[in-house]
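Each chain you see keeps its place in the complex, though not every chain is here.
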Amino acid sequence: MTGQLKKIVLGEQGLVVIFIVAFALVSLLVPNFLTDRNMLGLLQSVVTVGIVACTMMFCLAARDFDLSVGSIVAFAGMVAVMASNASGSILLGLLAAIACGTFVGFINGVVIAKFRINALITTLATMQIVRGLALISSDGRAVGINSPDFYQLALSKLLGIPTPIWVLAILFGIFGFVLNRTVFGKNTLAIGGNPEASRLAGVNVDRTRIWIFALQGFVCGIAGILLASRITSGQPNAAVGLELSVISACVLGGVSLAGGRAAMSGVIVGVLIMGIAENVMNLLNIAAFYQYIVRGVILLLAVLLDNLRSSAFGRR
Amino acid sequence: MSFLEFSNVTKTYPGVRALSDVSFGVEKGAVHGLMGENGAGKSTLIKILSGDQHADTGEITIDGKVQAYTSTRDAFDNGVIVIHQELQLVPELTVAENLSLGRFPASAGVIARGRMLEDVGAKLKSAGIDIDMRRKVKTLSIGERQMVEIAKAIMLDARVIALDEPTSSLSSRESEILFALIDRLRGEGKVIIYVSHRLDEVFRLCDSLTVLRDGKLAAHHQSLKDVTRDQIVAEMVGREISDIWGFRPRKAREARLKVDNLSGARLRTPASFEARAGEIVGFFGLIGAGRSELMRLVFGADPRSGGTITVDGKTIAAASPHDAIRAGIVLCSEDRKHDGIIQGRSIEENINISSRRHHTRFGVLNRASEIATAETFIKKLKVRTPSRKQDIVNLSGGNQQKVILGRWLSEQDIRVLIVDEPTRGIDIGAKSEIYELLYQLAEEGMAIVVVSSELPEVMGICDRILVMCGGRISAELARDQFAEKAILAAALPDKKTPDAIAS
Amino acid sequence: QDTKIGFIVKQPEEPWFQDEWKFADQAAKEKGFTLVKIGAEDGEKLMSAIDNLGAQGAQGFVVCTPDVKLGPGIVAKAAANNLKLMTVDDRLVGADGKPLEDVPHMGISATKIGEAVGQAIVDEMKARGWKMDEVGAIRVSYDQLPTAVDRVEGAISVLKAAGFKTQNIFDAPQAKTDTEAALNAATVVLNAHADIKKWIAFGLNDEAVLGAVRASESVGIPADGMIGVGIGGAESAINEFKKPAATGFVGTVIISPKRHGYETALNMYDWIANNKEPAKLTLTAGALAKRDDYQKVRKDLGIE
């Protein structure tokens, strides 16, 4: 019996199992947690982190880093609002936002892959540059949305579930498929495992990396649009520090920073764990300062558990 | 009881029983050979001896004392030095620092640099190893690195020295230096364990021999006097292999690969050669001769500064391996750890990484064909593994090499197959099978280039040999001109008498 | 059913908001309702926080928004969750930039506070008998934050009106809103204009002005050559007044967290429990506190 149990908890899907147990416990113990409204609120609160985590997973799996995501999200949100306002067409605004996000990501990718500049530094630089652009373009102030239709992006519902949650679910699905079932996904993992060997095996490493960053930018564009719609304005200071939340969620989900290891299921669980932690702390009315400590401890515990699991199976 | 005694050593990895109940002893002042197929458990045994891994059951005694190491450090302190199969050097540190790592001469934590250089210099000199100890290891070639690795054995006053395939990337000249060193250590009364796949080395060096098979003790010879090669091969592989080369004459057809005045940063003198369909061309040379550099240029792995490459009459760009593969050139590189295996990924993925493009549609994988390809080559190359899903780093060295070969053999429409030290670390049985495969591929019309530092190998399987020396091609010999002396003479930069180093 | 009220603030680490919470708690204790305190540093967190309150069954909340342009979003979100809404400190605006008049608000305008700072500085300069022409002004700025811009611009408008020359106002942009960043930025300004011996400083809050004062000390400007007036009146400012010798930190415009915290919570409670809608707009005043009268000023404002 215990052997059986151990196998389940420590197996491939161990993190998922742990998560389910934790979820059940929280549902029982925390009042107001397991209600429709709270669940929807919880899911909506992880939309930005979750969307960006999809591609951050690729980035980390390829042994890279992207610190610029927060800035791109804010910038794309600004662009979406300003372009919509200026052109009077929401569609144009959305396209412009996604184009801008993708462009920044593309530039990141080119600088990193072609000029071989460390990804951490490159994205640290673009993080500042893009944040600067967002601030300059609006003179540091939030920009309101003229057309109320824009809010509908975030407010509209399908089958009782808000659109942003659908978008998140669809992206989870797409990127899970891309990671495991496409050449691009496999190449990404191979690059993370051994970039030089992958290159010699005919993988176009530079192009793959550029694609990864461009995709990251694209996805940040989507996240930026949904965020702007949710907060009904473009805010140059939005999503500060997003990069660390996203990276934490990925690592919690078992993505290895040393590259070569990633799974969509893990990332989803990582994102949810982070969201639930925030949600429960607020439900339990934990004082702001203690939230810091709780957040840190949860992070540690989660990786520690995952580690026990891996080392029980002899892998590092 | 012998000086060094293994008793009932057993070790299991998830899904693999690497060693079961292995017992044997080695006397002082003896060189003890350890042989066996790839994955037989040789390295595992050495790792247990070094304190890197722990046996599930069984124990090791030295001089009557049971050894219970908790770390590699304990093993050092008990006079055990191990040269691992995979190079274990720190690229950013100098040779001297690498050799002193873990035991720097220091006072109050401050390194006594003078003393360090003196110690290392003296030891290197006495061992006849000629490497500038102030150079950073990252600037050394693989062979040079291997020599540095070997030099570790003499850095400490060890009682037991184990060498895991130390000659796999050495050419005959360096090998001789190593053999002299081993003879000296034997004279000093050390116990030496010597792992190798090369029978002649074993006969040249070893006093006694243990053969492992599937993790079990297959044979133990106290003396090698009355033992024959065939007997050992049979003990290892379980069948007789009469002629491991099994050379079959072939007919070379039209020229497939033409290399004209190719040059690059590390190959200053432009090189030209050609390889014909159905032909196996050998490249021989000493370490640093520039063979690997030349092949990397052909494959587009390094940027070239001049020259043209033609395949089947078509000039190709080959600006990157990606292009080269699509033009029909593949290269199986010599440095499997750095350039070959993709750590953390399964055997299946390691095999399919390049050839999968033939089976995909819109970038979506064809799972069935990936699995089939993986299974085919695991079987064909006899990769010892519990499953195709095994992480490649968990394979033995030779089995990793087979997987990398599988990666390239699974490619379609190869016109030119370049293999750089293809049988490095591969056991005799598998070697002959790989040769057989190369013959088949050649007969199918591929042009095959084999780079090897093993003279018998190039002489045994090639139709033509090109000799390189100091970064240029110094001789070309057809099969009927093959002669050890002539080849070595062309390979030697200083035109010393080849007899001195011919093995 | 128990009354549950949310109190959301934009910078939970800031002493100011800590105080607001503390006084709101006091109201909660007196009236016996539950107060849920949530920090929301950006728009996204704020939206989640409102959802979270709705899920917990709260009936209303008081919010100091991270950005006033979030107005329509907050209103919509509150309505979706069926929550009553009041704002504190920062007043919501619509897409057109006009205040949302329908949402009850208690606060003090950033520009007004800035003007109070400017006035205090002008008075002090007059008291010391300084000639405007020989005085340099350090504008410790953090332009990323609209409130910060409004505050310093408020101060500048008063200075200008009093005859201060624009070219003598030097920008010292903070990289972050902490004292060290202000200190580093102000040091550069002071060193670049070593010929000016008399300085005034103003900024977003006490920390910013303190940085400038520290900078003046480190380059050797005596306390009587510096006039810094901060905003907030939290511990860091009071510490200055407690120092044995007077520093260049002359005063701080205290805004009372007591009214903001206590009264808004109370108003919200009355609204929910007794259906008594609060006034649409309550403006509180800041009060200048200096070394000699800060205890009295604090007492008047209801703090300790």
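Think of it as A, B and C in the order they're written, each chain with its own count starting at 1.
The criterion applied here is as follows: a contact is a pair of C-beta atoms (placed from the backbone, for glycine too) under 8 Å apart; a residue touches a chain by one contact, two chains touch by 3 or more.
What you see is a predicted model, and the numbers here were worked out from it, not measured in a lab.
K.L.:
Although each chain type is displayed only once, what is its multiplicity within the complete complex of this file?
P.N.:
Every kind of chain, counted over the complete complex, yields A x2, B x1, C x1.
The rule is simple: only the chains that are shown with their structure count from here on.
K.L.:
For the interfaces A-B and A-C, which has the higher count of C-beta pairs in contact?
P.N.:
Counting C-beta pairs in contact, A-C comes out ahead.
K.L.:
Between chain B and chain C, what distance separates the C-alpha centroids? Give it in angstrom.
P.N.:
70
K.L.:
Would you mind pulling out the distance in Å between where the CA atoms of chain A average out and where those of chain B do?
P.N.:
Comparing mean C-alpha positions, chain B is 43 Å from chain A.
K.L.:
Report, in whole Å, the distance between the mean C-alpha point of chain A and the mean C-alpha point of chain C.
P.N.:
34
K.L.:
Enumerate the residues of chain C that touch no fewer than two other chains.
P.N.:
Nothing qualifies.
K.L.:
Counting only residues that touch at least 2 other chains, which ones in chain A make the list?
P.N.:
Not one residue in chain A touches at least two other chains.
K.L.:
Could you list, by residue number, the parts of chain C that touch chain A in their complex?
P.N.:
The contact residues of chain C facing chain A are 12-13, 34, 36-39, 41-49, 51-52, 54-57, 66-73, 76, 80-81, 93-97, 143-146, 149.
K.L.:
State the interface residues of chain A toward chain C in the complex, per the touch definition above.
P.N.:
Within the complex, chain A touches chain C at residues 32, 35, 37-38, 40-42, 44-45, 48, 135, 140-146, 148, 151, 155, 227, 230-233, 235-240, 278-279, 282-283, 285, 287-289, 291.
K.L.:
Applying the document's contact rule, which stretches of chain B touch chain A when the two form their complex?
P.N.:
So the residues of chain B in touch with chain A come to 13-14, 299, 301, 320-322, 324-326, 331, 333, 338-345, 349, 352-354, 356-357, 360, 363-365, 367, 391, 407.
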